[in-house]
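Up next is chain A:
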Amino acid sequence: MTWLTWRLHRTEAAIGIPIFAALIVIMFLATQSVNSAYDAASNLGCFDNGDSILCSERLSDYYDRSSRWGNLTTLLHGIPLAVAALLVIPTLQELERGTHRLAWTQSISRRRWTLIRVGFLIGISTLVAAVWAVTTSDWRSSILQVDEQSFARDAFELSPAVLVGYGLFAVALGLAAAVVTRRLIPTLALLAVGFTGTRILTTFVLRERYRNPVEETIPAADDTGQFTAFEDRWILDESWLTKSGERLSWERVNQLCTPGADEQNFEAFYQKCLVDNDLQYYRAFHPTDRFGQFQLIETALYLGLAAGLFALSYWWLTRRSA
Partner candidate 1 sequence: METIDLGKRYRRSWALQNCSLEIPAGRIAALIGPNGAGKTTLLNLAVGLLSPTEGAVRVFGSAPSDNPEALGRIGFVAQDRPLYRSFTVSEMLRFGATLNPRWDDAMARSRLDRLNIPLGQKVHKLSGGQQSQIALVLALAKRPELIVLDEPVAALDPLARREFLQTLLDATVETGMTVLLSSHLVGELERVCDYLVLLNAARVQFAGDLETFAEGHRLLVGPRAQTEELARVSHVVHATHTDRQTSLLVKLNGHGYDPQWDVRDPGFEEIVLAYMGQRVEEVETTR
Partner candidate 2 sequence: MIEFHLDGGSGVAAYMQIVHQVKQALRLGMLRTGDQLPTVRDVVSTLAINPNTVLKAYRELEMEGLVAGRQGQGTFVLKSLAGPALAGHAELRAELVEWLERAWRAGMDDESIAALLATTLRGQITARAKSEEGAA
């Protein structure tokens, strides 16, 4: 069945492989462009002290490039969708036209046929995810260079483990849709809506809830510079509290601590005001050491969904009433 599987997916491969290659090139260019701007700026030490005109030029060049390429690469989150659609269409065509029944009345059992097809889909989609993970690893590093935010969307979602999870889920969803509806438009619609919906759900709702966040409340008096220091952690919520624990909005705090017109040292004034008002700083966050765990949880979630959908497809195809 090797030749047959290849022959059936020939057209889609001819379309998909060049496009994928193009995307790899784009990713490469993006990384090159941003990295060179970064190097140009950091060689002059602009990230530490960027007061000179040259530095502000280079820094703004860097930030410009980052954001432009960043916008483009956001679109690439749809890659698992496109890959899944391409992979599933030949099988959909088979089911639509009834040629799968032709195969089933040759000397091959339904179970074997289904297993081989599913195995092929799993294999290819994992391969594509792995290649894409390698391609984007440099990009990931360059994001982390400055922001150092492992939990930032791009950084989190381009890691190899979750990429494999997204890819397999998309293919499993596409296959299940094809097996059940046997028509092109409903399949693509189910795939697009299901995949996008699940991704949105996990990114914006579920991910921060994988574990209970660490909460800390620190009185202003104990500040040793950690409030303004940057740390690689995922901050979910932060605000100033009164001594009794009541939340204060930022405007309220600014009102409270407005310096006079002739104030010399804003920082010192601000600090003294906070201490005098017995304010406390509250933060809920996920520390950076949870990154690995969260990757695991999200990957497991997607793999679980994928497994369930593959099982559904397998059962549907082999139950011998179709």
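Going forward, a residue touches a chain if its C-beta (ideal position, glycine included) is under 8 Å from a C-beta of that chain, and two chains touch if they have at least 3 such contacts; residues count from 1.
Selection criteria: all candidates are chains of the complex that A comes from, given by their letters.
Keep in mind the model is a prediction, meaning the values are calculated, not measured.
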From 1 or 2, the one in contact with chain A within this complex: 1
Interface residues, chain A side, partner candidate 1 - complex: 1-4, 7-8, 11, 97-99, 101-112, 318, 320-321
